[in-house]
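One structure is given below, represented as structure tokens, and several questions about it will come after.
All protein chains of the complex are present and in place, except for one that has been dropped.
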Amino acid sequence: MTHAAPTRETYFISDDDLRALTGELLGAGTEVIAPVAVDVCASPSAIASSACLRPGVKPIDIEYRALEGAAELDLSRGLPVLSLKQYFLPEYEALCGWREHGIEVEIDAVPTEFAPRVVLAAKPCDSAALAVVDKVMNWDYQDELWNGRREATTIVNMACPVIDESCFCTAVGTAPDDDKGADALLTPVEGGYLMEATTDKGRALVEAHAARFKAATDAGGAEQRGRQAAEERAAARVRVAANLEIDAASVRDWIDTHFEDPLLAALGVRCNGCGACSSVCPTCHCFDIVDEEEGIGKGTRRRCWDTCQAPTFTLHASGHNPRDSQNPRYRQRINHKFSVYPLKFGEVLCTGCGRCTRVCHAGQDLVEILQAIDVAARRPEVAAT
Amino acid sequence: MSDSIDINGAAAGLFEPRITAFVCNWCTYTGADLAGTSRLHMASNVRIIRLPCTGRIDPLFIIKAFERGADGVIVSGCHPADCHYTSGNYHARRRFAVFHDIMEFIGVDPRRMTFSWVSASEGAKWRDVVNEAVTNVRALGPFAAYRALAPEGAGRAAPAGPSAAAVPASAGAKAEAS
Partner (left out) sequence: MNELRELARTLLTDGTVRVIIGWEDARRGARPAFVTDPADADRLIFDTRCVHNLVTYLDPRRDNVAELGKIGLVVKGCDAKAIAGLLREAQLNRDDVVLIGVRCGGVLEENELPAAVPLTPENVAPRCYGCDNREPALVDHLLGEAQPEPPRPVTTIDERVAALDAKPLEERWAFWTEQFGKCVRCYACRQVCPLCVCERCVAEKTRPQWIEASAHPRGNMSWNITRALHLAGRCVDCGECERFCPVGIPLSLMNRKLQQIVGERYGYTVSDDPENAAPIGDYRLDDKQEFIK
């Protein structure tokens, strides 16, 4: 749930001031990443979607994008299609370049320091995921590219009203109004937002744009706003908890001791192994490294997103594949996220955003799966029926 | 004779296209050889890759040629009914018909791809195919659009990542890979 910070100043910022602050950041040359409502049908390639050629409501996608202007900032609090992961672990990323000179090889290193940037109105599940993945990125190897981007980024969350019945953030240790992994939290209130800065970076952002903020207690109607914020946040938590309630520790331990249980072993029969779930997931971080030759004796080593659901994920050079069917591969997904990672790092490798369930067109449903495991773990007598 | 083709285009400051030709060993390669030994004048922009048969040519070869900087390609083999392996060129004909059409649908100018049947005795035809291909591709200009697909920086969503870095890349130094 929310983490108590030593100092937690609360400010009020009006709608206009928030947009003005965005403008100030952009004007200073700071990259601002925020949700943007993309009118799928406005682009010249509107022909792409048959939905654009029908009368009536046109599809809108929300995406995290680098803003070109403050007016683009979308504050509707819908869920962006892809998580923030792409801004910290891009879909593809150069690790180094190489050039051969006879027998010598020259390596072109890539920078590991990045220009400061701000994420505004991040979904709490997306920011929490970054804190969860920080653990593995600083485990036996310090991932400088991940860490460099994390250090350079100030993240301001926006409290979430809960998207739909596939959200379950409270079941996995976070909440719609959490600030885990972020530096500040915005909560919508009458006329604007309450903003809590929870880290030094968050406080620095407020200080740098102090003119935009009023202390929450100073602004008129402070008490009412405070109450409104607290109510909205509590209500959201109740809403999402109704989607799924599990005891994550029991689930973790049950998975750890029931590897061969039919419940776990038969989860993959519907799954096509496409990995769409991995690409939309904010906590999935597996990557492949490829050397791409781009000329005679020169090329780039890149890493790119990979998925444990792909058949070749564990294929050995010998030809042996320890996970050579979708059942063990899907079991691995559940095992890693809800048992192995918690045992190793004390965090569930999932923040309950629900994207995997929404994107899976084969009908794999993580809420259903976790519910079944929770029942097996806590009420085996019910599971047996 | 096609001496009207200015094969010294480079001297005149013209763009010199780079053309990769995938040709079959038995007919076109031999025909090209004949063009050479006959000292026929032709543009020198073409790099030939010899394969046993046009039936061996995978569309991926052509895509790879464009990826690596070719401005145009030529695919050439034995005339129908003359394939050294009997039917390789019939398979190639269907495969490349479909490939040619779908590339045009994707927006690749079909004049960048030349397909021909050139037999072992058709040195002059090879010269004409080459000169025509070079003229056409020269007129189209470099295939910058394909090379513009080259990746820069990192990811679709973070194109400003490394290039916006405060620390410049240590290019040229024998640095440890990060």
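Letters are used for the chains, namely A and B, taken in the order the chains are written, and counting of residues starts over at 1 for each.
Everything that follows uses one rule, which is that a contact is a pair of C-beta atoms (placed from the backbone, for glycine too) under 8 Å apart; a residue touches a chain by one contact, two chains touch by 3 or more.
Bear in mind the structure is a predicted one, so any value in this text is a computation, not a measurement.
**Q** Write down which of A:Thr10, A:Thr112, A:Thr153 or A:Thr357 is the residue touching the left-out chain.
**A** Of these options, the touching residue for the absent chain is A:Thr357.
**Q** Using the touch definition from the top, which of A:Glu91, A:Glu144, A:Glu232 or A:Asp261 touches the missing chain?
**A** Of these options, the touching residue for the absent chain is A:Glu91.
**Q** Which listed residue, A:Ala66, A:Val290 or A:Val340, touches the chain dropped from view?
**A** A:Val290
**Q** For chain B, which residues touch the unseen chain?
**A** For chain B, the residues touching the absent chain are 58-60, 63-64, 67, 80-81, 87, 90-91, 93-110, 114-117, 129, 132, 145-146, 149-151, 155-156.
**Q** Which residue numbers on chain A touch the omitted chain?
**A** Residues 40, 43-45, 47-51, 53-56, 81, 91-92, 165-166, 266, 268-270, 272-276, 278-280, 288, 290, 292-293, 302, 304-305, 307, 310-312, 324-327, 357-359, 361-363, 365, 367-368 of chain A touch the chain absent from view.
What we mean here is this: only the chains that are shown with their structure count from here on.
**Q** Chain A to chain B: how many Å between their CA centres?
**A** Comparing mean C-alpha positions, chain B is 44 Å from chain A.
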